[in-house]
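Removed: one protein chain of the complex. Kept in place: all other protein chains.
First chain written, first letter: the chains are A and B, and each begins at residue 1.
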Amino acid sequence: MTRSRMVGLGVLAGSILVAPALLSFSTASELLIFGLAAAAAYPVIGVGGLFSFGQAALFGIGGYTGGWLMAHAALPLLWPLLAGAAAAGLFATAMGAMCVRRSSIYFIMLTFAFNQLVYYAIYSWRGVTGGQDGLADIARPARLLPYLPGVNLDRPVNFYVLVAVIVFGCFLLLLRIVDSPLGRVLDAAKQNARRAAAIGYDIHRAQTLAFALSGVFSGIAGVLYAMLYWIMPIDAVAWVNSGNLVFMVLIGGLGSIFGAPIGAAVFILLQDSLSLVWDRWPLLFGLIVIGVVLFLQGGVLELGGMLRPALRRASGADAP
Amino acid sequence: MITSALLGVQVANGLAVGALYALMAFGLSIIKGLLNVPNFAHGALFLVGAYVAWAVSGGSGSFWLGLLAAAAATALLGMAIERLLVRRLHRGAYLFQLLLLFGTALVMEQTVIAIWGGLGRSMSPPPWLTGAVDLGFSPFPRYLLFIVVAAAVVIAAVWALIERTWIGARIRAGIERPEMAQSLGIDVEALVTAAFALGAGLAGLAGALAAPLTGLSVTMGTDMLAIALVVVVLGGLGSIYGGVLAGLLVGVVQSLAALWVPQASTVVIYAAMILVLAVRPQGLLGER
Partner (left out) sequence: MTAPLLSVSRLVMNFGGHRAVDGVSLDIDSGKLVCILGPNGAGKTTLFNLLTKDLRPTSGSIRFDGSDVTALPPHAVARLGIGRSYQITSIFPAWSVEDNVWIAAYRHAHGGRLVFGRRAAFYRAVAPRIAGLLDLVGLTKLRGVSAGALSYGDQRLLEIAITLATGPRLILLDEPTSGLSQEETGRVGGLIRTLAASTTVVMIEHKMDVVMEISDRLVVMDRGRVIADGSPAAVAADAAVKAAYFGT
């Protein structure tokens, strides 16, 4: 593991520990959950350069699947979590297999169409999903694993610890994936697909696999989200949420997976503070999106990189 | 009981809605052709068109003025978006262009809500367009017929503009062979602006036409955008006109599906689209 990775993980762990001191447990949990959803999008969007606008569908399928189980059966958390991850992973595999063969612009439109398919399916299937009102009455499980003693997840601090452990664990796995041969092949295909194929890589398979993995982790994030407010809102599946996830990856910085949680944090905090200022906060948010795209394409991580030499110079000038 | 009259009305309804999809897809394809990016702000332009038409026709009492104002306002908006924002990005920087348009769409939608409020509105067609014409086997509501005819006239006019005029030849050259167009001294930049304005104007017009049909709501743009993108994909790779055909088809299929599975008619079209693409990846009129 390289030094910068260690530093990054240290900062992430530190932030997870400190967050509850600065924010409410629920805001801090939400921030981590979206951090995971954005990090799950990273192998596809950041490493693979595949601009998926279907991430909200994966998040939503996980949330609705896990949420439905939790609303209807008193199972240990393990099962809804696995079910959500599996459902989203399977859907992502099918979606990936159909989309990755398309050129970039059709790829974008197709992932978007898949997102809408899921949205309207959930919207129409009222009896199961609650339709427009969202899936309500989700109960946080009383046990994490079968045969183990129970935990009261309704206590905010317990829930936060659970979310933190799962999100951090998933993040480690995602980091592994990004650094793995699969990650390298995705990056190679992004840079030069023809060359990657000519040296013998099945790039469509690699990209489909990336989608599948992205689905699994998005699904896990979705299940956690379903528990957060005891309800799975249909807005979580709307395409705007896909756009938001892409934006989180981007605002954090496309160059590193560590940008994803940063982007999610910036997004959630921005949303929370803007919504206090003005009912029409999405307008301000839209302006911020435009500003970032026009002036800060490298995201927050690049901003940090730009500031670092300046800071060093400043501190160097202070030294005798 | 599904009678032939009911079937007829549903088909009429499907054709009208399909004509709106066709207008939207047509505009999207023109923009996509020159900019190679799906215009994520297309739904917001549709929304703006609807509200402008409602406000202007309500204020002036003239339905026609409303239509005109909607098309003009959105065309201008499109021009501004392209000139002031999209142009600043590198061509081919998809993700950034998409997010830029995404942000622009948010701003437009929220501005509409800020000005006119978040509640739905209704708008009635002018008196001479109420009622129905009897086609013998089934009645065809006048306003639906008007939408179909208006869309057909506009699409034919734009078709003539693109296929038969000097400007159109340039637009086509810009779409098909951008490098060559550039080397022939065609001002591609100006073409892109023109195409964006044209596409945006079509979206605004579609919104204005839709307003009396579906009523106005702040989510109408997002819903429309989603379907219009599907229609373009269905229409086919690199085919401007495939979207027109696909639009009508989707409208009719959706409308008929509503007879049998009223809640899930929208799901049906997305599922159908994915099915069609699995069988025919290049879309209806696309070339391989």
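In this section, a residue touches a chain if its C-beta (ideal position, glycine included) is under 8 Å from a C-beta of that chain, and two chains touch if they have at least 3 such contacts.
The shown structure was predicted, so the numbers you read here are calculated from the model rather than taken from an experiment.
The chain we do not see here touches A in the full complex. When the omitted chain is restored, the residue from A:Ala86, A:Val161 or A:Ala188 that touches it is A:Ala188.
Take chain A: the residues that touch the chain left off the picture are 1, 176-177, 179-185, 187-188, 191-192, 194-203, 205-206, 209, 213.
Just so we're on the same page, only the chains that are shown with their structure count from here on.
Separating the CA-averaged centres of chain A and chain B is a span of 32 Å. Of all residues in chain B, those touching chain A in their complex are 32, 36-38, 40, 85, 88-89, 94-96, 98-100, 102-107, 109-111, 113-114, 222, 226-227, 229-230, 232-233, 237, 263-264, 266-267, 270-271, 273-274, 277-278, 281.
Of all the residues in chain A, the ones that touch chain B in their complex are 45, 51, 53, 98, 101-106, 108-110, 112-114, 116-117, 119-121, 123-126, 238-240, 243, 246-247, 250, 254, 280, 282-283, 285-290, 292-294, 297.
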